[in-house]
Structure formats: C-alpha cells, structure tokens
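Since the structure comes first, as structure tokens, the remarks are kept for the end.
Of the protein chains in this complex, one is absent; all others appear in place.
Labels run A, B and C following the written order; every chain starts at residue 1.
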Amino acid sequence: MAFDYSPQDLQFADDVRAFIQANLDAGVRKKILSGMLPTRSEREKWQKSLYARGWAAPSWPVEFGGTGWTVVQRHIFDEVLTEEGAPGFPVFGMSMLAPVLMRFGTERQKREILPAILTMDDFWCQGFSEPGAGSDLAGVRSTARLEDGFWIINGQKIWTTLAHEANKIFVLVRTSVAEKKQLGLSILLLAMDTPGITVRPIITIDNHHEVNEVFFDDVRVPAENIIGEEGLGWTYAKFLLGHERTSIARIGQSRRELKRLIATASTIPWRDGMVSQAPWFKRRHAQIEIRHRILEATTLRLLAMVAEGGKPGSEANLLKIHGSEVQQDLAELWMDVVGEYGFAYGQDAIADIGEMVPWEANYVAGSYFNSRKLSIYGGSNEIQRNIIAKSALGL
Amino acid sequence: MAFDYSPQDLQFADDVRAFIQANLDAGVRKKILSGMLPTRSEREKWQKSLYARGWAAPSWPVEFGGTGWTVVQRHIFDEVLTEEGAPGFPVFGMSMLAPVLMRFGTERQKREILPAILTMDDFWCQGFSEPGAGSDLAGVRSTARLEDGFWIINGQKIWTTLAHEANKIFVLVRTSVAEKKQLGLSILLLAMDTPGITVRPIITIDNHHEVNEVFFDDVRVPAENIIGEEGLGWTYAKFLLGHERTSIARIGQSRRELKRLIATASTIPWRDGMVSQAPWFKRRHAQIEIRHRILEATTLRLLAMVAEGGKPGSEANLLKIHGSEVQQDLAELWMDVVGEYGFAYGQDAIADIGEMVPWEANYVAGSYFNSRKLSIYGGSNEIQRNIIAKSALGL
Amino acid sequence: MQTETQTMLSHSISAMLDKHQPSDRLREGLAATNLWGALVELGLAGAEIPEAFGGLGLSFTDIAPMFEDLGRGLATTCYLEFAVMGTWLLHASDNLVAHGLLAGAATGDTRAVLTFSEFGSAGDPAFARTSATATAAGWSLNGAKSVVVGGSLATHLLVPAMQDGKLALFLVPADAPGVTRHSLQLYDASSAADITLDNACVAASHLLARGEQASALITLALDRARAALCHEAVGLMAAVHDLTLDYVKSRKQFGQPIGAFQTMQHRLATMFMDLELCRSAADVATSAAQHSATPQQRMQAVSAAMVTLCQCARNIGQSAVQAHGGIALTREYQAGHYFKRLTMIERYLGTGDDHLERYIALAS
Partner (left out) sequence: MQTETQTMLSHSISAMLDKHQPSDRLREGLAATNLWGALVELGLAGAEIPEAFGGLGLSFTDIAPMFEDLGRGLATTCYLEFAVMGTWLLHASDNLVAHGLLAGAATGDTRAVLTFSEFGSAGDPAFARTSATATAAGWSLNGAKSVVVGGSLATHLLVPAMQDGKLALFLVPADAPGVTRHSLQLYDASSAADITLDNACVAASHLLARGEQASALITLALDRARAALCHEAVGLMAAVHDLTLDYVKSRKQFGQPIGAFQTMQHRLATMFMDLELCRSAADVATSAAQHSATPQQRMQAVSAAMVTLCQCARNIGQSAVQAHGGIALTREYQAGHYFKRLTMIERYLGTGDDHLERYIALAS
C-alpha cells in the first residue's frame, strides 16, 4: 500500500487480506498470478464466499447489497484483492449492467436480476462490439423487430468475453431506423440458451479462449426484456461504459507484478550474477515503478476528488492510457527476465533444467501478446486522446 | 568517413580536407563549430576562395560553373566542408533560386544573375513565409500589381533569414486573384535597397539575430523581374523547395558534433571521473551515434539510387525527420555535458574557473533552443509525415 | 484539496503577480525584475521560521503549492534559494550564529544561499572538492562554487566543504575576506555567481554541521527545493499549455485552425497528461519532504517525482514550441521564456538521469 492512508484504512486492508488468505483456493490464486483465467465455477465459489461475508458488491448502494464503504475503502479492497490474486468481480453484470438497471430498469428487473448477480448464480456477458462497430458503437447493425410481444433478434456480435461461460447476455441492437445513427438502438436482456444463439470461439495468438463471436438467428425474447425506453440504448450504453473508471489503471495488479518481477528476477541467473542485478533490469524496473507510483498518486488524487463530491473528467482517460502502458511495459520486461524461455509455447512446455527455470516462463509470452489488447479495448488509447482533446481541451 | 567509399573517393576527401585547411580562416572555423553565424564578409571571402579553385557550385551543371562531380563526390564534398567547420553555401541563391532560373529563367536572367551567385557578389535571401502562410504557402497575401511596366509590391514577409545581410531578395507574391489559392502567385526578383523595403530584426530566445520581418510598401520593380510566367509562382516555389533533399539530414554536421562531444566530455570532470565515463553519457552518446550511423547508411542508399538514375521518394522526408531529431538529441546532450554552465547567457559570460570550463559552454543553451527550429522549418516534421502517408502510402 | 493557508497564500501571490505581468517584465527585460522584494513585502521571507524568530511558522506543505503560482507567473524570485534552502538551513542547523541571522532573514535583509554545485560535482555536494582546514581562528576554506543562483544577491553563503575527508557545512559571510564573486546571468533570467574561496576565513562557530549530520541537512534542503521545483514546474506547464491551447485554436493553416488536426489534438492531450502527472509528482515530493518515515523513503519518493518532472518538463516545453512553430522561439513571445525556464528546471537540481540513478541506488 502507499501514500496517505489513515490507520483505519490500513487496518481495513489487513482485514481484507486476512479474509482472502483464509478463503481463497491456493490453486486459483496461482492460476491468476500467472495470468491464466479462472473457470466459471472457480469464480462462482469465490463470489459466494464474498457474498457470505457481505462483500459481494462494494460498488453497489447498500439497499441492493452494497457495503457502504468510502471510496478509499473500495479502492483499497480492489487493490488488495488484486495484489493477492483473487478472481476479479464479474464486471459485466456487476459494474455495467447493474448500475444501468438501478437507474433505468423496472422494479421487477431490479428484483429479479440483481440478486443473482450478487451470488453469481447468473453470469452475464456483454454483446456490444460488432465486426463493423468496435470503437464506434453507433455502427451497430444487429437488429431486433417487435412481433407479437417478442423481439426477434438477428445479427452478429464479436469479441464477446466469456460468452461460452455466461448464461445471460445483454445486447445492443438496432430496434428502429433513425436519421442519426446514435438513435434507434436498444439494450435487450436474454438467456444464452435461447434458441437461435450460436457461440463461436475466437482463439487468440496466445492460444487462449477468452473471447467469442455470438450469432443471433431469429432469436425471440419477450418485449419486456428491454432496458428503459426503446431507442435510447446509445444513452444507456454510454452510461454503462462510464462506470468504474478509476479502477481502470489496475494499480493493484501492476504493483503485484512489480513485486513478483523483482522476486523472480532475483532467482534467475544472468551472466555472473542474477537478473535482478543486471543494469538493464534495474533501469527498466525502476522506470516502470516510478511511472506506477505517479499513476497511483494520480488515482488517489481522483479518489479524493470523488470523495468530496467532485467528478473526475479527463483524468480517467489519462489513467486508462498510462495504466495500460504500464501493464504493457511490465509484460515486456517479463519477456526479457526469463530470457530464451520466454518463447516456449503452451503450458508446461519447458523442461525443468536443474529446476532453475521459473514456472512463470510458461506464461510470459502469452501475457505479453495478450497485454497488447489493453491499449485497444474499452476505447483505444487513440480514442482516449480524442476524448481528452474534445472534452478537457475543447478542441 | 564511412561505409563503402572507393579509394578514389577517399583520396578526393583528403584533397578537399587539405584545401580547407589551407584556405579557411581559423577564427571563422571556431565560430562555426561553436554554432555561431559567420558574417557576410567572412562567407564571401570563403566563397571566393572556392570560386578560385573552381569549386564554387558543385550542384550546378558544368556550363554554369559546376564541377561535374558524381553524386557521391558531391556528398563527400558537403560532408567534409561541414566536418571541418567551413561556412555553408549561400543556399538561397545557389540551391534555390539558381535551379529555378536555369529551368524557367530568361537567357538574360541566367547571364546576369548566376555569375554573381558564384562569386557571392550578390547574396540572396528568400521572401516566402508570411504571418498567415508558414507551412501553407498558398496562404500568401502579399500582392504585386502591374502598372506602367512596373510591379508595385505591398505586404509583409516573416522569418526571412539573413535579410539584413542580403543585397537581393526573391519574393512570392499574389499577382492575380484566382479561384484556387495555389494559382495567381508569382516570384519577383529585387534589390534589397529598393525604396519601400523595410527590414525589422526578429531576435530569438537564444539572443541571436538571424531572421527578420520584411515589409513592402509600394515597392516598384521592373516588369521583367519576374521568374517565368505570371501566376505560376506556386509551381516554381515547389520546384525550388524540392532541391537538395539528401543533404537535409546534415550527416556531416552530426558526425562532427558526435566527435566534438566525446572530445569535450573527456575534458570535463564528473564526480570522481570524467563526463565521458558517466553511464548516462555513454548510453546517450551511443544511442545517437547508432541512429546517426543508420541514417548515414540510409543517405548512401539514396545516393546510390540517384547515381543509378532513380528518384528518391519519401526517403527524403525520412532523412528530414530523423536528421533533425538526431541534431536535436545532440544539442540536448551538450546541455548535460557542460552541466550547470549550460545556462550561462550570452557570449563569454562564464568566468574561467581553473580554466576547466570548456568554451563551448557559452553556446550550448543557445544551440539547444535554436535546434528546436529544425523540426519546424522547411516543412515541419508533422508535414513530412503527412507527405509520407500521402505520397508513399497512398493514404 | 487546498488548505485555507494554501488558498490564502495562492491569492496573495496571484495578486502580487497581477501587478507584475510577465508580458510587462518581458518588455523591461526579465532579468531586471527579480520579485524577491515583492515576496518580502508580503511577509513571506520568513514563512517557515517559527514565530519566536520573527517568522510566520508555516509548514513546508503550506508554502509549497504557492510555487505553482510563481511558475504560472514566470516569476524570478530566488525564493527557492533564499527561503526554502537558505533560511531553512539557518534554522535547521541548530547553530547559534545561524539562529542569530534568522531575524534578518525574516525581514529579507539577510539572504543565505546553499552553494551546492561545483564544476564536475554533478550538483551533488558529496563530490565537493572545496576543502576546509582548521586555523587558529577557526576555518580556512579553499575551492570554487559554480553558477550559484542568487549568489550575487546573497549576504551569506552556506558552503559544503571537505574537512578531514568528511563533508561539513560552513556559514560564510559573502563579504568575508578571500571570497570573490563573479556574476553571470542565466538564460532563464535568473542571476547567478561563480564564487571562489581563496583562504576564506570564518570563526570556529561558523561550522554548522559535519559528517552524517551535514549530509542529512544538505540532502533534505535539496529535496525540499526539489519538491518546490515540481510545483513551480506545474505552474509553468499549466501556463504554457494554456498559451498553446489558445494558439492552436486561433492559428489557421490549410483553411482551418491547426487545433483541428488530430495529431495536434493528440499533442495537446499528451501535454495535458504530462501536466497532470507532474501535479501528482509534486504531491508525492511534497508529502515525502514533509512526512517521510525515513530519509531513504523521502529520497526515493523525491527522485521518483524528479524523474517524472524532468520528462514532463521536456515533453511539454518541446511540444509547446513545436505546436507554435517559429514564433515560440522569438524573444517577444511568452512561450519561449516558459520553455527556457522549464529547460533549466529539468537540470537545476539533478537531471532525470541523475535521479533515476539515485532511485535505483536507494532500491538496492
């Protein structure tokens, strides 16, 4: 931890850490620390243990099952979870869908949908991107037409994270034709086992299956499964994507990686010493650590602003840009730390030469390739700069 | 020198070097090596000694007084002159105006104007940029109207290099109103002492006087003092600016600076040793040297292409961008080499503490500030990238 | 979030600077205008001195943010040298002679500067070559100090010197026999002096600290100054960013404001981020200078801030010039003067390379 936390805050951090150590499965922890994905059932088990403790959704209002913590406590909680290698929250349901429902959903939707997110009995995925609509969501071409009290959905989604593990999906579709491309969109809610939905895996160059294509072929869903008003989907989508922006820099994860890097580098030989003593390692590690430290201070500055009722502006875009670059630099440094073993392909490919090669070596190349997505998704870093120029600078 | 030069080429380089050592004034040499400007009379003296040797205009065809050298010889000549600290050629007359006159001028213009450029009896400056027309020359607003066989010129030029030392100027002015902004421009030739011309110095932040504003107030010049056809000035201006592009990377000057830097750095103490032994110096110097070396190889590749009749395309824009950056990096490293003395303002401001402080320290800050112009003028580095994208990549 | 004291100080500085616009001072020649006197009038000369000694008894955290205002106004003040380093050292040294000077320091009549740099010492007093030898009357100092900002205006010098192979800190009146000052003007309009000590003699009581204690004092003084420098840089950067933003919105090329070009927009967005990062760096450094548990933690935090500062100062300064084009390099226009001061700040209390090295050394 760092900076000007109060003694109470530090005590809270200790409590969280103790809870994790008592409840998190060691295998899951190792998996996450190595950059692998936990399975749905591993996630669900962890989420249920948080639920039992009353910590299932710190970002929610207390009336829906939130914790009532301060923004600083919530930040600490996220950070400690990350540092300790706990599975992340099911973001699509908890941090994207839920806030929209709380604001725009019907009472029935709140009552039926929110509790199952808390327990992870429902695991949601998000159907927004399409082959022709990535950073530019107004380009969505999937359609839904209303017939006899049902929406009939046709079209294709892409980059749908964990669609193969989710049992629910919310999709952005075109429900009417409008002059302005941003109008006429709506968000619909449906179960993944609805007839007509096909999920096709996309395998990435690190050989992982995390994202998918999802096809909709005359998929029928009751008319009431819409969020808010027909045609205002663009507004809801912007609201939804605007949430949880201070956590975007993944300060905790980078801190964890900085520590692991040092620890691993001091076990790997390099010439007559260890990697941790190599000038290139020291320089690059220090540069990333410094950047991380300043980014952390920036995050805390924003949190203080939020705590006093302010609304961070373009600083959140800054966190996205610099946070992603810090993570990418770390992934790159990992490659050089494990040397020639960085290129071994596939889990456990490496022969254990004299038991010297660290197990991380099996994952670093995959993590590096995968890290490149960080400056692409959630609004590419170019888009983030456009936003800063437009909204902060008036250009 | 470097790379695959023939023995004849190397012999030629030696001849040039010997000539310079025999003919160049030591004071002028030191001045140039320190980044100061020679006076007009110093330039003229040197140009006349080149003229006497028959080397006054290597880039010109033999019929006009050129040398008939190969492109490689011309490159070597430029490089050696630069390395040895000789004054540069009077580029505005020799490399810009002259090629246009040879191609588009009248016989009388060639006969009367070219010889005086060779001897530097005439020293030309260039009136192109205006307050509203920098990278975008089509924005020129100065006008000339034809009356009784005279052009009457009104308007203002800016950034006019050495206008206060020149006795002649060629100006780009609007001579007719056309739909397309690029049409209706012409280039006129005139003497600086023509009534109605006012030169106002622009002092730069390094406290130098190199550039000027030039005002034209009903300035009269005979109708025949136009280049080529009325209204085609834009075409001639593009032709004029397109010359001498492989020399733009200033390979020779950077090589000279790399050597001087090492030499100086090994005379300046730093902690318990010398600056030349400091890790930061070694790393940064090596990085620049490597970049320079690759840039030199790129230049030679282009020269070979030209020698075989090819026409370099966007590679020239590359040389401009990387050449300017190498020079800027060098200027920045100089600042750190001389330490706290880098900030002393004005010539010979520094007290000679134990005779340790190198004389260069008086100039490094000025050179650094001045170096920033290298990525701005002659088409900013952004414009260069635009050109690459458009002409080499078809974007 | 600003405290009341910080807000109040910020207002005083702004009001004072309103009377001394940079544009006016540029016309007069910036060098002519050192605003130290104006700060004295505001009663700030002794801001950090306890009230018992005639000061205001403020903390470093109180005063650091006002450097942002000074930076924004491109103010040449020597406040960093006379107050943050000089006066603070007089008080922190716990020496009777030094404490006797505090009343004068609080009125601005006494001005002490830390002569931290020597040619070749890379700004680090640990590499000082100036030597002190004991005499019957006290100490005799020999050596040369380089480009001491404020050195020609100072009444006293705080001189790091090697005594018996150990660093020590001496108080030397600027008019002591054997002290010669050669004034030089710097590109950022501050004035400095090269100072030679040729058997400069002071009484035994003028030894302020030695060994570990001297190093600790000097390093803390410099780290405090670095934190203040970060704040000044934030002000300079904010001002030059504003200038640039206005310029690209009004300057037209190819038929549209140059701010309409996407690469220009991204350049400005990057400048904006550099500014925000430097703001965070200033927070980190100030908090460390005031609160750090150990000197090592403080030094690491300050060097992290300085590495950031140096990078951002360079990026913003160069970007501002590039976005403006030639006009930024003319003496009449403000942007170039901000650029010059940023260029100096990037080197004044250690370069980015120096601080990265210190950071690494402290980590291992």
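Annotations
Simple rule for what comes next: a residue touches a chain if its C-beta (ideal position, glycine included) is under 8 Å from a C-beta of that chain, and two chains touch if they have at least 3 such contacts.
Computed from a predicted structure; not experimentally measured.
The absent chain, not drawn in this view, touches the displayed chains A, B, C throughout the complex. Of A:Arg17, A:His164, A:Arg260 or A:Lys373, it is A:Lys373 that touches the chain left out of the display. Residues touching the missing chain, restricted to chain A, are 132, 134-136, 139, 158-159, 202-207, 211, 268-272, 279-280, 284, 335-336, 339-346, 349-351, 353-354, 356-357, 365-366, 368-370, 372-373, 375-377, 380-382, 385 (touch as defined at the top). By the touch rule set out above, chain B reaches the unshown chain at residues 3-4, 277, 282-283, 286-287, 289-291, 293-295, 297-298, 301, 304, 308, 314-315, 318, 321-322, 382, 385-386, 388-390, 392-395. For chain C, the residues in touch with the chain missing from this view are 261-263, 266.
One rule holds in what follows: only the chains that are shown with their structure count from here on.
Traced through touching neighbours, the fewest hops from chain A to chain B number 2.
Centroid to centroid, with C-alpha atoms defining each point, chain A and chain B lie 53 Å apart.
Look at where the CA atoms of chain B average out and do the same for chain C: the two points lie 38 Å apart.
The distance from the centre of chain A to the centre of chain C, with each centre set as the mean of the Cα atoms, comes to 43 Å.
The set of chain B residues touching two or more other chains comprises 279.
Each of residues 264 in chain C touches at least two other chains.
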